[in-house]
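This report concerns only the one structure given below.
A single protein chain has been removed from this complex, and every other one stays in its place.
Should a chain be cited, it is by its letter among A and B, assigned in written order, with residues numbered from 1 in that chain.
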Amino acid sequence: MQIEIDEISKQFGTTAALHPVSLSLPSGALVALLGPSGSGKTTLLRILGGLEFPTSGRVMFDGQDATGLSVQDRRAGFVFQSYALFRHMTVFDNIAYGLNARPRASRPTKAEIARRVSKLLELIQLPDIGARYPSQLSGGQRQRVALARALAIEPRMLLLDEPFGALDAKVRKELRQGLRDIHDTTGLTTVFVTHDQEEAMELADLVVVMSMGRIEQIGKPQDIRARPATPFVREFITA
Amino acid sequence: MGKPLIHRSPMPGLGLSMGITLTMLSLVVLLPIGALLLKGASYGLAGIWETVNRDRVWAALFLSFHLSLLAALFNLVFGLLLAWVLVRYRFPGRRILDAAVDLPFALPTAVAGISLTALYAPNGFFGQIAAEIGWKIAYTQWGIFIALVFVGLPFVTRTVQPVVEEIEREVEEASASLGASRLHTIRHVILPMLSPAALTGFALALARAVGEYGSVIFIAGNIPLVTEIAPLLIIIQLEEFNYDAAAAIGIAMLLISFAMLLAINLIQVWSRRRIGYV
């Protein structure tokens, strides 16, 4: 799905988290929102996911205005920084949650839900953990379960907030490839937030560098590396 | 083999603190409870059964237990609501409400008892209103129910409140982003997270209500077989110097208390094992 961000701004009280920003994300792209903390990248992601409402501006999905679409109706597969798995549910129930939450008329049958969950468990390469609880998983496994749970609702896009932030360096490298693979398999427009420039450059097709609530530069990784548009970008990507 | 009973430690005061703890615990709590159990053992289970197995005793035990259960259920629902309102919403008077939740802990039971009676007696403030529709509260089982709700009020709220505070926003957001309505989120995500704490509070409120005496006797009416609670029966037996009967009923109540204490502990163990927190 093609995503259009049109002059979006966000005020929290008197502080501006986002100055009006505009951005066009092509369908099927893997996009990194890169910046230091406080740059507004997470706020922008949460606005896309329907978790915050912008102070001004519009969000368009495939040319349709989606600004007022509630978070429930938005079908954005959102992966939280802490993963936010439901601790009292098994992995299976976590992944099935979005399907079970649908109104009866559009809810798949039990057998269909089971089939979809086991397919997703295969996709994240953890076919045998359905009966476990989140507290029994490693950090990397939790992240993949969170991803599977977001994919279960057949989302129109995939939004990830610091997806590798809580992991150690070795697991991080592995899971980067995992995200790339899942993106390539599903073909979903994918936006992830990161403060790690190496991660953004290595993984994304398109990198959006942000600072202090503004977009500093948009471009392919190699272009940004070759031609940093502002002193901030130059400093940030060489840091 | 095996672990030592007490690990060696550089900390001072082992002898003194252990001595004070065990001596006072024995003198104040364990020996008196032991005396009751010993008394029970002296005339055996059959003897206890003979005393307890009378209509008046069964009626009192049943009354105490089933009204306590109803009161604890009311407090479970109202306590969850209060915990949610006090933690999640900001409104004028919130601090006062929060402090008021503890009043049943702080107000002596005899004071609560006569005050509730004054309010719900047929000529009292609420009693008059109820009488208009032919509803008698004081000196009926309704009166006992209200007194038991009063004494059990803080338990669920106070056990649930810290858990509500710890719910991560992201978990609720995750539920919403997966398409769940707010009601679905509350039912399937929030309430299950609160339920171990709520159950603990429920059991505590129940245990408190079953043994409650002071706030109930004034409003109860104390009619044998109808509004006579189990603790009152013990007092009546004692006033007639019928120590054996008092002890038998006392043991029955003690066993109920132990069973509930066990239940509380099992709830906590189960919850810790399954989801890693209480």
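Going forward, a residue touches a chain if its C-beta (ideal position, glycine included) is under 8 Å from a C-beta of that chain, and two chains touch if they have at least 3 such contacts.
We take it that contacts and distances are computed from a predicted model.
Visitor: Would you mind picking the UniProt name of the chain not drawn here, from "Cell division topological specificity factor", "PqqA peptide cyclase", "Sulfur carrier protein" or "Sulfate ABC transporter permease subunit CysW"?
Guide: Spelling it out: the chain absent from the display is recorded in UniProt as "Sulfate ABC transporter permease subunit CysW".
Visitor: Name, in rising order, the residues on chain A that touch the hidden chain in the full complex.
Guide: 50-53, 57-58, 65-71
Visitor: Of the residues in chain B, which ones touch the absent chain?
Guide: 3, 5-7, 9-14, 16-18, 20-21, 24-25, 28-36, 39, 78, 81-82, 84-87, 89, 91, 93, 95, 97-112, 114-116, 118-119, 124-126, 146, 149-150, 153, 158-159, 161-162, 165, 169, 172-173, 175-177, 182, 204, 207-208, 210-214, 218, 231-232, 234-235, 238, 243, 246-247, 250, 253-254, 257-258, 260-261, 265
The working rule: only the chains that are shown with their structure count from here on.
Visitor: Just how far, in Å, is the C-alpha centre of chain B from the one of chain A?
Guide: 47
Visitor: In the complex, go through chain B and note every residue touching chain A.
Guide: For chain B paired with chain A, touching residues are 168, 170-171, 173-181, 184, 188-189, 192-193, 274-277.
Visitor: Given the complex with chain B, which residues does chain A contribute to the contact?
Guide: Result: residues 49-51, 71-78, 80-82, 84-89, 97-98, 100-102, 133, 135, 149-150, 152-153 of chain A touch chain B.
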